[in-house]
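If you scroll down you'll find the structure; I have some questions about it.
For this depiction, one protein chain was excluded, whereas all remaining protein chains were kept in their positions.
A, B, C and D label the chains in the order they appear, each numbered from 1.
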Amino acid sequence: MRLTADNLGGERGGEPVFDGVSFALAAGDSLVITGQNGSGKSTLLRVVAGLLPVAAGTVRLNDGGEDFPDVASACHYLGHQNAMKPALTVAENLDFRRDFLGHPLMTTEAALDAVGLDSVGALPFGYLSTGQRRRIALAGLLVSFRPVWLLDEPSAGLDLASERRLTALMQGHLAEGGMLIAATHLPLGLDDAKALVMPGGGSG
Amino acid sequence: MRLTADNLGGERGGEPVFDGVSFALAAGDSLVITGQNGSGKSTLLRVVAGLLPVAAGTVRLNDGGEDFPDVASACHYLGHQNAMKPALTVAENLDFRRDFLGHPLMTTEAALDAVGLDSVGALPFGYLSTGQRRRIALAGLLVSFRPVWLLDEPSAGLDLASERRLTALMQGHLAEGGMLIAATHLPLGLDDAKALVMPGGGSG
Amino acid sequence: MAETTISGRLTNLANPTRFLELVGRFLPWLAAIALLLTFAGLAMGFAAPEDYQQGSTVRIMYLHVPFAWISMFCYMLMAAAALGTLVWKHPLADVALKAAAPIGATFTALALATGSIWGRPMWGTWWVWDGRLTSVFVLFLMYLGILALTRALDDPQRSARAAAILTLVGVINIPIIKFSVEWWNTLHQPASVMRLDGPTIHPSLLWPLLVSAIGFTLIFFTLHLMAMRAEIWRRRVAVMRRMAAKRAENRAPA
Amino acid sequence: MLALYIRDVKLGIRAGGGALVGVLFFLAVIAVAPFAIGPDANLLARIGPAMLWIGALLASLLGLDRLFQVDREDGSLDLLILGSSRHMLPLTVFVKCLAHWTASVLPLVVAAPVLGLLMNMSPLATFATALTLLAGTPAIVFIGAAGAAVAVSLPRGGLLVSVLVLPLVIPVLIFGVSASYAASTQPDPFLPPFLMLCALMLFFAVIGPLAAAVALKGASD
Partner (left out) sequence: MLALYIRDVKLGIRAGGGALVGVLFFLAVIAVAPFAIGPDANLLARIGPAMLWIGALLASLLGLDRLFQVDREDGSLDLLILGSSRHMLPLTVFVKCLAHWTASVLPLVVAAPVLGLLMNMSPLATFATALTLLAGTPAIVFIGAAGAAVAVSLPRGGLLVSVLVLPLVIPVLIFGVSASYAASTQPDPFLPPFLMLCALMLFFAVIGPLAAAVALKGASD
């Protein structure tokens, strides 16, 4: 499986944000995007996921097989928002994700265990602290399988122990042949990741 | 002016979260709160601001004078949410803050300049990137005067340059006799700050 | 560290504990007296002469009037409890309010039902939208609204305040019910017992009515105390469960 | 305070939807009336004021449940509560109510005369009804604010808020409708019920924001 971007351009509200971005990831590869605020990291991730239209160039997934014909079907996207419902319990949220996305991977308990929050399954998501919410969102990556992870500042709000757990999760995903693109301001502990620095930066 | 907390306790949803927290800040003092996810940092800040009821103990502001009789009237509270309206422009948001809070301090342009975003005043707040939004929220601290700043992970989502700017802003506030309590997972660059480590941590 | 507040929580409930003890002692007596009075009142009512206008249907009065009175009395009780919650923050006040709501709703429903059963022969219709009837119907809606609200907010502290405020704002309906017959002179009977210038009802009908009203009021209190006891127990179980979960968590930190 | 008013009106107008859905609903209510009553012009004119009031009452409920919820979700509610040491919180609520009324309910009042024509109402009756709506609808918003504050933490409290509020606004409806009728049918005097309506409005203008402020204080978490 290969994820390639070729001279990709993205725009926001009619204005070009970045241009001419190219990369190629094979199984087990990761890409870490850094850059100033407003330089277009989040925009790039959303363009890759297909949530924003491609302004120029192409992004393609090759050899995804029947299950993963295009990028959108092959990726987990974790944005700034956690995509969980505060009124439902943590377990209900994760169960929904698995049922809706298909390709079940871990049980809810195992996923909660992996982020160190095994006792909160029965609590409403809205009762958690900021960091705990982020960790549940990370657990959401584990309940159903996707070869490509697109992570937007995954470590925002995490404490030290959870940051280490996150690194381990990402390394595990890569070791099993997954791919990963992460936008971040903080070091993520992925040693052999490719690096992409977004130039410029809104008005910062 | 002195801000003192005495054996403070806080609870969330009927459950005690922390207990027996005491500190005393004089003009120019700062306190940095650290701890695991779910250990109660945000809860403590909200209890101090008066946004959550005090479960035990007291928190008091002495010698605030006529203008600042109690803690709530003397503090800027910056939570995880930015308290800005996406549909209004940045300048409208900041102007509203100044008008509503009183004690005007900086002009909107000066405040935007201080966070390095002088050109976005006319954009709707909802058009900004995550880090830019956080920086506007920080600019909100500057448009009207409050001696006490309560900051909940102020540097979340900021790039390197902005982090440094934030440190400078905080040091400036302290140098002018302000006080500051910040909850954070990242070093904030406040060298002579008092430290408070929240014990325990929900289920982390 | 957490232990101190939890034990503090228990001493907080000490007051309710004494309450539970008292209730346990008095409840059987109260229930017995209530039933006795009610039966006596109803028996007297059946022995009383028939009304020259209304015939034997007048006997519904011994049910209808107490039910109607209690439905309003219960709301006033809840309003008092609401004040207790908001002003004195007494832990029992919220329990009292919450426990009273379903009972009040039931009595209001009964008043509506007996009223329309009475209305069928007297007015020739089950239901008319006159001032009195409609304002009682609105009272019924308000009881149900308070019930729905307390069910929608699961956190007891938050729901306590919310229900208290709603109850207090709804108090304006009570004078409307009371005076509706005078403001809109409608089908319904004007007040004949509780008047400033003394009752205008014949004593042979009045006495059974008063006795059965007292009996039903005592039944109401019996039910209310039982419901309060159940609510306190329910909350204790919830606190205990949370404490147990907390302890299990602390024993096995991740 | 003025700043808050201007901000909320701006938001109400800019975010759109609200006011227009209200007018749409209002129009739909009026449109069904001829079907309900039959094309009897006299009867239509007779129940006209009542239909206008029912429509306006129900339309003002649309969006009312979100009065404080939006502020809670983006953190502005904290700002308003902290500001309460300077401006009293009930006053803040009062101003928010006024802004909501201006942006979402005032269009209904303005549209009422046009709809009166559709209902075959006499100009006098139409005018009187619009006047009673002008005086009465703020009361609905004030009391609705209390309901919205009580249910602020419920993500989709729409129906619940209406359930809580409707029984309480019935007195407003009674006096509003009877004042509208009094204006067109000669013997009844217009002023007593209208003054009563104004009194109710003023009463709720005090009670509603007070209750809402107490509820908001308790709800913050």
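Everything below uses one rule, namely that a residue touches a chain if its C-beta (ideal position, glycine included) is under 8 Å from a C-beta of that chain, and two chains touch if they have at least 3 such contacts.
No experiment lies behind these values; they were computed from the predicted model shown.
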(request) Could you tell which one of C:Lys89, C:Arg151 or C:Arg241 touches the chain left off the display? (result) C:Arg151
(request) Kindly state which of the options D:Leu67, D:Leu160, D:Leu197 or D:Leu210 is in contact with the chain not pictured. (result) D:Leu160
(request) Would you write out the residues of subunit C that touch the absent chain, in ascending order? (result) 125, 127-130, 134, 137-138, 141, 144-145, 147-149, 151-152
(message) Residue by residue, what part of subunit A touches the chain that was omitted?
(response) 12-13, 46, 49-52, 69-70, 72-73, 75, 77, 79-88, 92, 95-97, 99-102
(message) Which parts of subunit D face the unshown chain closely enough to count as touching?
(response) 14-21, 23-25, 27-29, 31-33, 35-38, 47, 50-51, 53-54, 57-58, 61-63, 65-66, 73, 154-160, 162-163, 166-167, 170, 173-174, 177
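Operating definition for what follows: only the chains that are shown with their structure count from here on.
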(request) Could you tell me which pair, C-D or B-C, is linked by more C-beta pairs in contact? (result) C-D
(request) Return the distance between the CA-based centres of subunit C and subunit D, expressed in whole Å. (result) 32
(message) As a quick test, compute the distance in whole Å between the mean CA positions of subunit B and subunit D.
(response) 37
(request) Just give me the whole-number Å value for how far the CA centre of subunit A lies from that of subunit B. (result) 29
(request) Give me the residues of subunit A that touch two or more other chains. (result) 116-119
(request) Would you give the residues of subunit D that are in contact with at least 2 other chains, written as numbers and ranges? (result) 221
